[in-house]
Each structure stands twice: as structure tokens, then as C-alpha cells.
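Have a look at this one.
Note that one protein chain of the assembly has been removed; the remaining protein chains are unaltered in position.
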Amino acid sequence: MNVLNEWAFIGVFAVMAPVFPALPIVIAWLFRPRKPNVLKSSTYECGVETIGDTWVQFRVQYYIYGLIFLVFDVEMVFLFPWAAAYNEMSLFGFVAGFLFIFLLTDALFYAWQKNALDWK
Amino acid sequence: MDEICTGLCRLMVDSGAEAGLAQFVSLLVGVLLVSGVPLLTVILLIWIERKVAARIQDRIGPNRVGPIGLMQTFADLLKLLGKEDITPTSADRLLYNVAPLVSFASVVLIWAIVPFTPFHYGVDLEIGALFFVAVASFGTLAIMVAGWASNNKYALLGAFRVVSLLVSYEVPLVFALLVPVMLAGSMSMLDIVNAQSGMWFVVLSPLAFIIFYISSQAETGRAPFDLIEAESELVAGFNIEYSGMKFGMFFAAEFLHVFTNGILMALLFFGGWMGPFYYESPLIAFAWLGAKGGVIYLTTLWLRNTVPRLRIDQIMAFNWKFLVPLSIANIVLISLALKLLQELNLAPRQLIGASIIDMLPATIVLLLINGALTMYLLGILRRRGQEARREAQAAPAQFARATAATAD
Partner (left out) sequence: MELNAISIGFVVFTIFTLGGGFGVVTTRNLFQGTIWLMVSLFGVAGYFILLSAPFLAAVQILVYIGAIAILITFAVMLTRSVTRVKTRYIRLVPSLLASLALFLILIFGVTMPIFGGVSPELAPATVASTRDLGAALVDENGYVVPFLLASVLLTGAMIGAIFIARDDSA
């Protein structure tokens, strides 16, 4: 199997994968009772009607975690090929990867020092 | 899957079918065969999950429908089919309906790269290990979409918490995943399993396995990380507005994800299908994989049913201040030690096909390093625990003093 054939398999799989959960939902849609009323399809909160918009302002901490994760995510992307090539790597390349991880840890410690990792 | 595909393909072409169509049909058959495994197991998993939870909680669990309650899932399915499916009027209809599909599909797609036996697998992608991390990110997005599209404050809050938890724990997960990739020198799942012929990676780096285990427990949103449900605080979390079969799909996805993680851990750290006589027959190899994955799966159920839920600040602190630094330290130490051993010709440069004797010095050194790191960590944890206990004991006294001061 060549590379593109492999991905054709993944492609067919990706098309089929949402079909599996869709099937029971569609079957249920055929059989289920339909008796909606205003109260039933209102937002489920606490018995009282919802006050205001759902769009409330969220904490900035979510965003900071997202940011730190993004940086780590990009770093990991670089580390994967490094790890894959690890066995045939020269000592120099190995040290380069080391330096890379070291700088990453640096950023983590900065965030730690600045209390950016605390849930506030 | 390879030989089945080409075989079926040839058969169809010989009987006069068009080549393109034949290839497509054989791909489809392959997909159905591979995805049949998770789809059939998920039916059994729901029963196992309920039975195990019941036993741990000193109950009997489902035992009415069929022998020892085995048909319970089908009864549930029938009940769910007859349930009214309520879509809230304020929901974003398109996204609301797509989210459960994506959530389930993202878990099923992982199975495309799972090698069941040395010869039976969907595909062996060159980027296999990265593939399942990438696919899992669709699941994260699905939760976010579900929470937002429900247009409910609890749902959105639940989704936000869960998503920030999921992305946070993805960092140690991937760093732990780097260890098998590094040891095998490849991201292909087949290579990773084959590289464990000498020694299972769990022996070479138990810490990487433990980090992977903890973070995958968090990735599935199981206790002690079950902020996804958090019944007492968030009612039910991101899926609060879902009902009927769509709700069922979120849950099926979760059950399947837990088992999928068990299988992945078996592949990455426990040698996959390797075991006595695995080369005799593919069935034995498959049984070994299933047994290993099943045992890991059962321990996650055990963990889920015995530990309490943590607060979100504790979960985040545990991740960023403990797991992430630990996973980085782990990969640094392991890569350093292994490189030194390789330079000294004490460890093979190619683990695929290496025998247990080749691996012996490396195993001992890496185990010692892991042990030392663990001892150091246990020391830290013990100190922290003692501090926390002292604070907790001091707290009531302080509180009493404070109230006394205000009373004056």
C-alpha cells in the first residue's frame, strides 16, 4: 500500500466515522415522540426563566491556559521529528534538541514565577 | 488489512468490476472491518462499566435483562430510541446536532491506526502516534461546540472548564508519548510495538507510562478529573441540554475513549500483541492485545470509582506544576541516559528486533534513573502533604482567633 492509499483508507474512515453515530440518531428521529412545548424547549437552568444572555464574560485565566498550551503545542510539534530521528542522531543534534527543551522549560518557569499557572 | 484489500480488489477486478470502484469497495470493507471492533466493544463496555461500578459500590448492577444483565445495553438502546429528543429553542441547531457526531467520530477514528496483530491493522501511518493526538483534538473542539451551541450558561461553563482541562493535560500526555516515539525511533504504531520485542517500554520508563495514564484519565474526563460531569456544581456540564440518542452518543464516545486509551497504552508501553505464542496465530496476538488493554481499562474503572473529584484549581496546579515539569524532566533524563549508553555501545541503536540481552544494560540504567526520580518526587510530595496537613490543622484555630477578634 503506498502512502496515498493509506490516506484514502483514512479518508473513507473519516467519512464513515460520523455515519456510525448518525445512524442511531436518525433511527431515533424516526421513532421518537414529538411533543415539544414552550416550557420543555426552553433553556434548562433552575426552573426560573433564564436571565440575560448566555454570553457572559469569562475569566482571563482560561485564555492564559490556552496561550501556554498553544506554545507547548507548537514546541511538541518540533520535538516529534526530533524524537523520531533520535536513534540515528549525532551528539550535536541531540544537544540542539536539549537546548530546545531547556528554553521551553524556561518559559514554563517564567509563567510559574508570575503566578500565571494559578487558577484565579 | 493489507492482504484482504488487495485480495478482494483482485477478485472484483477479475469478475469484471471497474478498478476504481473495486478499490473503493475494498477500502470500504476494510473500514467496516476495522471500525467494527470498537463499535462492537462499546456495546459490551457499557455493560462492563456499569457492572464494575456496581460491584465496587457493593451493588449487584444490571442483572435482569438477559444472562447476568448482558442484554441491558440493548434495552437501554431501545429506551433511548423511544425518548423524545428536545432541542432547546435558543440552541444553534446545526452546531448542536453536529457536536455529538464529531465527538463519537473522533474516538472511532483513532482505531484506524491501531494494529490488532502484526498483520491485521487498518493502516500503519508514518505519523501514527501524532495521528491519534491530532484526531483527539476534534473531540475537544466538539465539546466546546456542544457547550456553546446549547446556549446554556451551565453548558458553556462546563465546556470551558473541560476544554481548559483537556488542553492542559494534553501537554504531559504528548511529552509522555514522546518517550516511546524516541525509544522506537519512529512514530508508526507498528514500529513502536515491534521495538518492544526486547523489553516493554513500561519497564524502560515507568514514569512515562504513569504520566500517560494519569493524563489519559484526565483526557477522558474520568474521576478524579470528572469536571465534565460535576453533577453537584454544573448540573451535568457541557451536555446538559442534550437528550435522547444525542446524549447517548456523548456517553458512548466517553466509554469507548476510556477503552481506546487502554488499548493505546497496551500498544505504546506494554508491547501490544506481544506475549507467549503470539506468533503462532493472529488470534493469540489479538487476544494478548485485548487482555492487556482490558486490564488497563479495568484499573481506570477502579480508579474512577474510588477517588473523589478534585477542585479545578487543584487539577490545574497538579498538571502545570507537577505533571508537566515531571514529564519534561523524564524525557530529558531518559534521552540523555540512552544517548550516553548508545555512545558507549551499551544499548542498541535500533530497538526493532533487539533481544532482551541487548536491552539489559539500558533497562537497568533507565530503571535506576526512573527510580531515583520517583524517590525524589515522593520526597517532595511528602513534604507538601505534611505542610498542607499542618495548614489544615492550623486553620480552625486561626478561624477561631479571627472570630474572637471580631467579637471583641
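The chains carry the letters A and B, assigned in the order they are written, with residues numbered from 1 in each.
Rule of thumb we're sticking to: contacts are C-beta pairs under 8 Å (C-beta built on N, C-alpha and C of every residue); 3 or more make two chains touch, one makes a residue touch a chain.
Just so you know, these numbers come straight off a predicted model, no measurement behind them.
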Open item on the list: So one chain is hidden, and I want to know which residue out of B:158, B:185, B:244 or B:293 touches that hidden chain in the complete assembly.
Closed with: B:185
Task: Of B:127, B:337 or B:367, the residue in touch with the unshown chain - done: B:127
Open item on the list: For review purposes, identify every residue of chain B that touches the missing chain, sorted by number.
Closed with: 19-20, 23, 92, 95, 125-127, 130-131, 133-138, 140-141, 144-145, 148, 156, 160, 163-164, 167, 170, 185-187
Task: For chain A, residues in touch with the removed chain - done: 3-5, 7-8, 11, 53, 55, 57-58, 60, 62-64, 66-71, 73-78, 80-86, 88-90, 92-94, 96-97, 99-100, 103-104, 106-107, 110-111, 114-116, 118, 120
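Please note the rule applied: only the chains that are shown with their structure count from here on.
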Open item on the list: Could you work out how far the Cα centre of chain A sits from that of chain B, in whole Å?
Closed with: 14
TODO: Report the residues of chain A in contact with chain B in the complex, numbered from low to high.
DONE: 1, 3, 6, 8-10, 12-14, 16-18, 20-22, 24-25, 27-29, 31-36, 38, 40-45, 50, 54, 56, 58, 62, 65-66, 68-69, 72-73, 76, 79-80, 83-89, 91, 94, 97-98, 101, 104-105, 108, 111-112, 117-119
Open item on the list: Taking the touch rule as given, give the residues of chain B at its contact with chain A in the complex, in rising order.
Closed with: 1-2, 5, 23-24, 27-28, 30-32, 34-35, 39, 77, 80-90, 100-106, 108-109, 112, 122-126, 129-130, 151-154, 156, 160, 164, 167-168, 170-171, 174-175, 178, 181-182, 185-187, 235, 240-241, 244-246, 248-249, 252-253, 312-313, 316-317, 320-321, 324-325, 328, 331-332, 335-336, 338-339, 342-343, 349-351
